[in-house]
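After the structure tokens below, expect a handful of questions from me.
Chains shown are a subset, placed as in the full complex.
Per-chain residue numbering starts at 1, and chain names A, B, C and D are given in the order in which the chains are listed.
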């Protein structure tokens, strides 16, 4: 019951030699069913497509975003530092986008401030304290939270948070803090799930080492696990911030959209994204206001690049 | 150029002849877009028009007045809807567009009932909106802080209010909402809030907001029609040059009594036909 | 003992965080469902929306949401899976790979409104697709693509190296190994990832405002000719999706029952996302059982 | 059948002439992972200040057993223990036992060197800090002391604040032993401490263990029978979860009672 093996005669030996050396032409490689090249063509073209997409987005938004400086001769510096946004004023319209840049930043940082402790705490709970519960209950909860559309968050912010603010802090209830809370809750699940992944990635050997020298659970988490997960945790927060930064509709529904600089977190405010969604439809293509809105979009793009650079930097440091 | 057709045609006979002739003649597609304020009226009219002319497809999009004008000029919309005159927008060649004023909308300020004002002089109103006055008691109301609620730059409602109620004074900053619903909600819930909105949003037995009279003139359809109440605007439909036969038929339908006497008032607009005064692009008012 | 007290307090705080998280979900879901479910009815789901009268439904918007989702998936899944395979299997460490990886990250973290603006500029105006299903799907492709790429790459990376070596050692080509061994093995996790990402696409609004439009023609569900302007299948008609509808109704709607419509739509949206989630889980479980058991 | 050359193994270090007192005593210990009965009815005494080696083929339950002695298996949710392991008149397996304190008295070193990704000195000071030691001078002294004991002091004294991960594998393992010594435990458990190391580092650690047994009780798991023969006073042979044979190392190697023990020792399987 064995497959008999015939001894190689010299002729077959030479034949197999030529088989071992690959000298097939390009055409043959593309037509052969078993060939590698056909698969590679498919795979490489999609990789190229992604490069094209990024390049196109950057290019088009840059060109469109620079129009207000090149064609309409707005001063770039006064554009990003000016605090007066009166594009419709008949005499002497002014385009100062600083309040929006500030508003975006403020919402982003406040949201991170709100989300970070809860998200990291949940991540620790899922990855360290209750692994079974974590995967069986918390993970689905987090996935569902990620899936809830941002307009729904906005809607709820409008009906719960704004009235709450009005009752407890006076004013209209539309303010920076309301925006930050809505976005903070929105990014919670993102931050928590990435943070949980990075905590899970800490090798068990470190935990064992820590327990073996008589550490309590908290000592292990605080002194060993969190430092070891370190920069990935920061990455999780930065990623959440970049989401917060780009969120538009949910914020617009609750932040009040006032174009002046807020004096406190209980003042209404505006962000880059909200001003774009608010005004875009009212402007005509090629008008200065329209170009200025594109410039805001361009700034948004630039800042999201900054976030990416930060994330890359963190991950490079982690790998080093 | 006012391209509205005369209101003399007999509605029932004209629409009958419309539909009978359209069965062979009218077919094709119309794309309408622009002002969100006008969108519901256009959509309703389109629905009725399509019921009569099954071979016609009308697509009604929003996008805002600016979009409506830009896209009409670019030829992407057959009809561009706008709350404002094309002349008032930059980068639009108003002469190349043909204006159809399909309805009139009146607006006034809405005030939170707790402020205790029902009427303001134009001067006081301007003082309130420009921020010179910060408390209602300075203009005869209760001792309550004033909270402004604005519409975004470029909004037709805001442009109209700024022009005819504030006489082109720049309003002070306040909360800005694009949505009349939200504006109304904020005003009704925030003590001391004031904003402005179309008359259609003040429903008859709704006491959640106060409909403000200006200089003692009540904001109602009659006063707008007669020109006594100044804050009103046309709703425009623009075509690029002369409209095609199909588009013209639709515009005629909108101007017909079927729409003007039914849908237009139903949505809180005034029919252009009822107006006793008219206005040009610069805002100059004259008797009709 | 000091460290023990600290331990107990700290752990309680952590549990509190998790409880807050669960509480937030419960509040959100409870609020949406309690407020919205009462306005969901067969009538609500099967009538078209009305421009300004009460009693409108969400039939067309619901269909649009699914249609845009399907088109987006048709575009993203093949490209995204290929891209993920590229990164997991072919990419050699180097400048190009790191550049492609950066591109994926850039796409993933672009604000959706920026994607929407780009879509308006390029798909709507430059290519002349107008506000349409297709423009919307292309815009959503831009930001769903990196998600699928990542899901695929993770799926491949989590496979044990042994499977791949087993294939290659048998004289299978790399591509054939991927096709016949690795892809089937990674399939469950990729599928789960895709369905979860579908939830996000389904709920996206900002990018669609500027690309798929704020209105929808009166769809004729008897007409399935994709070229007809009011056919549900027409790719080049404007298509307001459910989440855009919520925003639009809430922003400018003048029908008297704005709140009811917004709450009902939100509830439908959330229920759909919940169903996606449950479906993904159930499917993953079934496939896993099939692969391991039998 | 041809006879292999005789293996010459030194037993010179196994100097126990009479049994020292039993410090830890396992009685009828059963350990399960879910349904998997991984350790079956094990009775094993561990004598004070001597080296006990656990040998056996892969998967026979050595690690499972040794990890139970300081309750490290608590970390595995599916693991479950029955029986008694008495230490200082307490049953270690009692759920009420303060595991934190237990692990301070019974230290452990693992197969893969696992220093914390911190500086060398912090690695040794961390257990002390956990235990509440704040005094800088004490910390410094203990650091030097422990590094001296494992013979690492001269090699690293100039770079105590360099990252511990920059050390070689053997140095890392000795650092881990030093870390375990910092709390002055009674017992040190080692699970295949040399199997990831090169021969020279291995030999150094064997030497170190022989020295440490003057002060500490040592339990070591090893897959290298010769290592057990070289350093252990007592050897326990595990097979398929059962303790097949236990006794003085010399006796077990030269005169095993059971057939499977002699089969294993002579390399017929494993």
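As a convention for this text, contacts are C-beta pairs under 8 Å (C-beta built on N, C-alpha and C of every residue); 3 or more make two chains touch, one makes a residue touch a chain.
What you are looking at is a predicted structure, and each value in this text was computed from that prediction instead of being measured.
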item	value
Total copies per chain kind in the whole complex, with one of each drawn here	A x1, B x1, C x1, D x2
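To be clear about the criterion, only the chains that are shown with their structure count from here on.
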item	value
Pair of chains whose C-beta contact count is the highest in the structure	A-C
Far-end chain from chain C, centres as C-alpha averages	D
Chain nearest the overall C-alpha centroid of the shown protein atoms	A
Whole-Å gap separating chain C and chain D, where each centre is the average of the chain's CA atoms	52
Between chain B and chain D, centroid-to-centroid distance (C-alpha), Å	85
Distance between the centres, which are taken as Cα means, of chain D and chain A, whole angstrom	47
Two or more partner chains touched - positions in chain D	100, 130-131
Sites on chain C at which at least two other chains make contact	3-4, 250
Which chain pairs touch, all of them	A-B, A-C, A-D, B-C, C-D
Interfacial residue positions of chain A with respect to chain B in the complex	86-90, 158, 163, 166, 171-174, 252-253, 256-260, 268, 270, 278-290
Residue ranges of chain C touching chain B (in the complex, touch as defined)	51-52, 130-131, 213-215, 217-218, 229-230, 237-238, 248, 250-254, 258
Partner chain C, residues of chain A touching it in the complex	34-36, 38-40, 42-47, 49-51, 53-54, 56-57, 60-61, 64, 117-122, 124-126, 129-130, 137-138, 140-156, 158-160, 185, 188-189, 192, 216-219, 221-222, 239, 242-243, 245-249, 253, 273, 276-277, 280, 294, 297, 300-301, 304-305, 307-308, 311-312
